[in-house]
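Below: the structure, in structure tokens.
Missing here is one protein chain; the remaining ones are kept as they sit in the complex.
And now, chain A:
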Amino acid sequence: MSVLVVVECDGGEVKKSSLEVASYGSQVAQMLGTTATAVAVGEATEANLAKLGEQGITKVLHDAEPRLKDFVNGAYTKLIAAAAQKEDAKVIVLANSNIGASVGSRLSVRLQASIATNVVELPKTDGGSFTVKRGAFSGKAFADVKLDGDRKIIAVKKNSIEALHEAGKTAQVEAFSAQLTDADFADAPKQVVMQDQAGGILLPEADKVVSGGRGMKGPENWNLIEDLAKALGAATACSKPVSDVDWRPHHEHVGQTGITVSPNLYIACGISGAIQHLAGVNSSKVIVVINKDPEAPFFKAADYGIVGDVFDVLPKLTQAVKELN
């Protein structure tokens, strides 16, 4: 019996969200009196995989098949299922990412497991039951969900679990083959197009986000957003109307019908704070709102606020960050 964690890697590195997943998995293993094994997907180096020991992982299974570099649903699902069988995994933990949800939902059927996505806390296991807390109603509520059966799959929401860092501990990296064949790569991508993100920080993984709304007046003013983001090491985002009129690309649109982010810091500039926008950002740890209208609804959801003109305030903030560094 063991806990299996799925770690997503990119360009040799383990993604930040997967360090959280690994930490979640090793803590669950401890609760259940067992150990946590990881299985790697994407492009990984052995040295970086061994470092997963710092997150409490004892062993990492690594299939060196080069076609696993890009996300292929068929192949990833088979690889993880094979690892779960080998390790007799009772709990499988993955990131609540596009990859995690695509693979996790298929695995739940294949392995006859119960599944919860969008999970924000470690499970409660009193009295033989297994309950996890997950986000629901687009960030407006939480649900405690009881997972039945003796196999469970948990997809952990980004930035909701603190990653462990036990310096010096290493995991044993073990070569593993899931015997993947061409048929498993039938849905392999013909092409992969990566976005050009400001400062190279991807919005879904970002710790800090600077976001602009219609109050920015036009795309020509986005340098103000980008300058502050750059100074802070933040990703940039926008409200829906901004991407609808193509001031900014669609992948920056956050909210109910865009992506959900939960960074440590979300700075909203010239965004009114409509309920559909809040749905995508309200689990951010600290929210800062800059708006010239003191009645803007966003102030009710904010931790810090400045009632003022973005064109005046943003350059001052950027300057202050530069002075601080």
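Please note the rule applied: a residue touches a chain if its C-beta (ideal position, glycine included) is under 8 Å from a C-beta of that chain, and two chains touch if they have at least 3 such contacts; residues count from 1.
To be clear about the criterion, contacts and distances are computed from a predicted model.
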Assign the chain not included in the display its UniProt protein name, restricting the answer to "ABC transporter ATP-binding protein", "Electron transfer flavoprotein subunit beta", "Sarcosine oxidase subunit gamma" or "Dihydrolipoyl dehydrogenase". "Electron transfer flavoprotein subunit beta"
Just one of A:47, A:245 or A:275 touches the chain that is missing; which is it? A:275
Sort through A:89, A:224, A:254 or A:317 and give me the one touching the missing partner chain. A:317
Can you name the residues of chain A that touch the chain not displayed here? 10, 15, 70-71, 73-74, 77, 96-99, 101-106, 108-110, 113-118, 131, 135-149, 186-195, 197, 202, 204-205, 208, 232, 250-251, 253, 256-258, 264-265, 275-276, 279, 282-283, 285-286, 288-289, 299-309, 312-313, 316-317, 319-321, 323-324
